[in-house]
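All protein chains of the complex are present and in place, except for one that has been dropped.
Now for chain A:
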Amino acid sequence: MNLNKLFKLVIDLAFFLMIPIVVFFPGTILYILIFPEQSIFSVNIPFTESGFGGKALLFTLTFFALFLLFFFGFYQLRKFAGLLLKGKLFSQEVVLCTNKAGRFFTVCALGSFLFVGVNAILTNSGRFSITFGSSNFKLLLFLLIVGVLFLLLSDAFRKALALKEENDLTV
């Protein structure tokens, strides 16, 4: 199995594992809101007698919105893997896919940093928690690096495409 196939396979696997979250999350949240005392799902949203807290719900929805950004980025990555498999490495589509993936990942990472920061201020009395090992912070930093890397890759592909066109038009 060559690397292109392995890349596409791994991305496909991750992508299809994400689809149920995207599809079922809104319905599940609605179900939990209508029936807060249900026993099917175990949720980590604080529940009070008057229902779910507004802030908690807002955070949950923000988290989902950020996840959607990550999912869209991954969708672009999947398209990119498909183009690699077809051998269309130097094409306008690859430039667009990598650019979009980079933008989605970068915005998702920056949004998540903001989300984690605000969450820490509201829940930990203004103190940030430090985790040793691979913390959420480091993973988000890695996502930001990946996002910026994809933007750089997109620029590199754009330049490579221009060079290829010039080479093709050299007689």
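Everything that follows uses one rule, which is that contacts are C-beta pairs under 8 Å (C-beta built on N, C-alpha and C of every residue); 3 or more make two chains touch, one makes a residue touch a chain; residues count from 1.
The definition used in the following text is that contacts and distances are computed from a predicted model.
Chosen from "ABC transporter ATP-binding protein", "ATP-grasp domain-containing protein", "Methylaspartate mutase" or "Transcriptional regulator", the protein name that UniProt gives for the omitted chain reads "Transcriptional regulator". Only one residue in the set A:Leu3, A:Leu17 or A:Leu169 touches the chain that does not appear here, and it is A:Leu169. Along chain A, the points of touch with the absent chain fall at residues 165-166, 169-171.
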